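Every protein chain of the complex appears in place save one, which is left out.
Chains here go by letter, A, B and C, matching the order in which they are written, and residues are numbered from 1 within each.
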Amino acid sequence: MQIPYTVEERPDTGLYNAKLGVWLFLASEVMLFGALFSSYVLLRTGDPAFMTIPHAVAEALHLGEGAHRWPGELNVPLAFLNTLVLIFSSVTIVMSWASLRLKQFGKYRLWMGLTILCALGFMCIKAVEYNAKFSHGLFPATSNFLGIYFALTGLHALHVIGGVVVNGYLWGPGAKMWKTEPERFTNRVEVAGLYWHFVDLVWIFLFPSLYLL
Amino acid sequence: MSVLEQEEHGSDERAGRHKEPFWKRYIFSQDHKVIGIQYGFTALCFLLFGFSLMLLMRWQLAFPGKPIPVIGGLLGADNAPGGIMLPEFYNQLGAMHGTIMVFLAIVPLAVGAFGNYVVPLQIGAPDMAFPKLNMASYWVYFLGGVTMFASFFVPGGAANSGWTSYPPLSEIATQGQTWWLVGMVFLITSSLLGSVNFIVTIFHLRAKGLTLMRLPFFVWSQLVTAFLLLLAFPPLEAAGVFQLMDRVFGTSFFMPSGLVVSGEVVEVAGGGSPLLWQHLFWFLAHPEVYVLILPALGIVAEVIANNTRKPLWGYKSMVYAAVFLGFMSFIVWAHHMFLTGMGTTISAFFQTTTMIISIPSVVILTALLMSLWGASIRFTTPMLFALAFLPMFGIGGLTGLPLGLSGSDIHLHDTYYVIGHFHYVVAPGTIFAMFAGIYYWFPKITGRKMNDFLGKLHFYPSFVFINMIFMPMFLQGLAGVSRRLWDGGEQYSHAQGGLHWNEFMSWGAWLLLVAQLPFIFNLFWSIKKGKKVDSNPWQATTLEWAAAPSPPIGHGNFAEVPVVYRPAYEYSVPDHPGDYLAQNDPTETPTETPIETPDKTSGKEG
Amino acid sequence: MSGHTVEEIRSEMRRYWVVGTALFLLTVITVAVSYLDVSQGVAIAIALVIACLKGGLVAAVFMHLISEKQAIYSLLLLTVLFFIVLMLGPMGGRLGSTALG
Partner (left out) sequence: MKDFLARWMPIDTSEHGGALDSMNALVHWLMAVLFVGWGLYFIYVLLRFRAKKSPRASYSGSTSQVSTWIEGGVILVEVILLVGFAIPAWARWVTPPSPGDNPLVVRVIAQQFAWNIHYAGADGIFGHTDIHLINEASNPIGLDRGDASAADDIVTINQLHLPVNRPVTVLLSSKDVIHSFGLPVMRVKQDAIPGQEIPIHFTATMTTPTEARFPGCAADKECWEIACAQLCGLGHYRMRGFLTIHEPDEFENWLIAEAPEPVEAEPQPAGLDASTAEAEASDHADHADHADHADHAEHMRAAG
């Protein structure tokens, strides 16, 4: 007896198992990031000094006299670039899914490959950014703002890595399934895509709330 | 043939099965039944372990500062020099007792074990929707358990800041707290994997004709529970990450500025909020307590329907109540925080939601009590436990009311009254329901019944002793005795009046252990020696009894895909010979006709 | 569900590019606005509105929520409700608080 609805949709919900599953998972992710954002808001509004760059740090960075404010020392251009990279990867992964639906496996490989490259690119840029912070002596413990910055971007980066693993699997070894169960494979790519878009979506909120405000 | 026998003979006629190596069938199994048993066994071990921790603590409470006999010397000089338990060791035991009981014993038993084993069978599914995920969920839980267990052996011992781990105490605590946090992240992850699986399974893999309103109440309770796990656990994961960063990277999310610990100014950036942790913790932990009780209510409902030989009274209202309960449980959490300096508006809000949430519990309990009217009650062992559950949960639930009103909570907060309140719901409440479930589904799992005499020998003493432990707690609580006191309040004048109870309660706890011996013996003995039974020894109606006794391992539970023709509890149907009509029994009754297509349902659920 | 015919899929693909471009432009706008000299409140409002817009586009088109099933809407509605509770609850606890400082 096979497990039903792994490929076809159940008539009453109109979904196949994995799709319902991934949406449930995303719902829990919403609550995870909801808690993170909620903490950010609470800490920021609760502590008048939350956004001020501590004096010692300002001195070490040679920021000159006067009060300095976060996110002043965050690298907006790099984060901007990263935003674009993620947006582009969202387009590519949805294109890879569309290609599969058009039965163009070669194109799928191409788009999915691009997605993975984008993700890796995102991680490299992130690494450069983190590295710059560390070399300036900016650590999570430096101030609560930086703590939040590292916690949120760090957890997001973990999600990106997760995405790379999943997408890498679907690009490489997992793609064998295209030969045996093409529909199921297409579904898997769709589901991976949903997750990947969510990672993008989180970043869309992280970027302005951490870097710009 | 029982699972364990199969293991021994290593033979299974069904094609292809024998090709799977042992480790794939029984260790890294993807079969919901094996995973259910794995969960169950692990959870029972942790239940016993959590209980043992408490037995040690109860010695200290009964005889403060006296050396623990026999075992005292084995605990190590760091914990109990000369066999005398140190306060920090007491705190470790307390924190770990709470954590282990909640996250490693009861939830895995109620959801992991019973949910996994029974839900797919009750809905006529071949397995869970995502077998691999199911396996992962067990092993992540296992890792979490190992982490928690190992933390006793790290320098400074296990976490010692209560199961609530309130910062700043938890932030300045010993290394064990870090292990606790890592363990919690594992456990939460495991619950998430499990809950996704349960929800998809229940919505998608129901047998033909099994509409939502025909689901056994147990399945409903698991469905609501799964939603609680899904949506309430992530915030604690976030909080856990924050606390981990505070401890490991020196951030100060939960550390305000200007702390002075033991005369030293704490060097952190500061500006954090200790209350933020409490909000995130209780956002999880209040729904969590309903995770502890809902599956228990589900089991009790099954057993009561079966042993009263009549349909559950008010099945629909029970379902709506359970869904409503699940929904409301997300907006009552701050009733654990009344005394953190709350204003009138917010306190009024949370008091009101707390009173509202007590109503669905009242509805469910009332329905179960009303189900007894007109019954033909069989006092089987599972039924005894299920029946005892009702007044015990009643006491626990009712004592939640004075805690839910902030005014009366002022005096009762953080006293033994609270301990009494929740132990009545979880110990003679949930644990009794778990026992009922074990006795009830044992024949399904092994093909044999547990011994009835030993079962009764388990029940009656347990019932007496467990009340011996928890009833005096209310009196101590009313006197104002704080919880988590190493000496049980010996130094406080206001505690003197109830101090003599401490020894009495401890005797209750130790005797309760003795009362478990018949059960442990019965459990193992009956696997081999229990009375052999057919597939439906209780003459029950729900689908799990349509599967073979001890359904074979491997996906696919039923010889034939079952079709459902009627509601879950069609017992004593008028004008029908015999006193039950199974859900998959095609016999035509005037009221029921088969439904050919799966019903139109939505994913909407609270 | 999204379309099935080749034509439908191709038009979907065009739509993905359009949305991708829109997201790109909105990102540019967000950054540009952040250099304007507006008050903190206004800046937060603008940034969040744009972020919601972008998030909405991603969810609606890339995650094809616009053509999704009832089950998922219900699930998300529930989640959003609890999300709001989670955002407001801890803040609310403080608003009513009697604590000084």
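The criterion applied here is as follows: a contact is a pair of C-beta atoms (placed from the backbone, for glycine too) under 8 Å apart; a residue touches a chain by one contact, two chains touch by 3 or more.
What you see is a predicted model, and the numbers here were worked out from it, not measured in a lab.
Asks: Can you say which of B:Tyr492, B:Trp507 or B:Phe521 touches the chain missing from this structure?
Replies: Selected residue, touching the omitted chain: B:Tyr492.
Asks: Considering the whole complex rather than only what is displayed, give the residues of subunit B touching the chain that is not shown.
Replies: 64-65, 81-82, 84, 86-88, 91, 160-162, 166, 168-169, 172, 256-263, 265, 272-275, 308-311, 313, 339-344, 347-348, 351-352, 355, 358-359, 362-363, 366-367, 369-379, 387, 390-391, 394-395, 398-399, 401-402, 405-408, 410-415, 475, 478-480, 482-487, 489-494, 496-498, 571-574, 579
In this text, only the chains that are shown with their structure count from here on.
Asks: Compute the distance, rounded to whole Å, between the mean C-alpha positions of subunit A and subunit B.
Replies: Going by mean C-alpha positions, subunit A sits 34 Å from subunit B.
Asks: Calculate how many whole Å lie between the centre of subunit A and the centre of subunit C, each centre taken as the average of the chain's C-alpha atoms.
Replies: 14
Asks: Identify all positions of subunit A at which a residue touches two or more other chains, and write them in rising order.
Replies: Within subunit A, the residues that touch at least two other chains are 13, 15, 20, 24, 27, 31, 34-35, 38-39, 42, 46.
Asks: Multi-chain contacts in subunit C: which residues touch at least two other chains?
Replies: In subunit C, 69-72, 75, 78-79, 82, 86, 89-90, 94 touch at least two other chains.
Asks: Could you pull out which subunit B residues touch subunit C in their complex?
Replies: It comes out as residues 203, 227, 231, 235, 275-276, 279-280, 283, 330-331, 333-334, 337, 340-347, 349, 602-606.
Asks: Help me check something: in the complex, which residues belonging to subunit C touch subunit A?
Replies: Residues of subunit C touching subunit A: 1, 4, 6, 9-10, 12-13, 16-17, 19-20, 23-24, 27, 30-31, 34, 40, 43-44, 47-48, 50-51, 54-55, 58-59, 62-63, 69-72, 75-76, 78-80, 82-83, 86-87, 89-91, 94.
Asks: Where on subunit A is subunit C touching in the complex?
Replies: Spelled out, the residues of subunit A in touch with subunit C are 9, 13-15, 20, 23-24, 27, 30-31, 34-35, 37-39, 41-42, 45-46, 76, 80, 83-84, 87-88, 90-91, 94-95, 98, 101-102, 193-194, 197-198, 200-201, 204-205, 207-209, 212-213.
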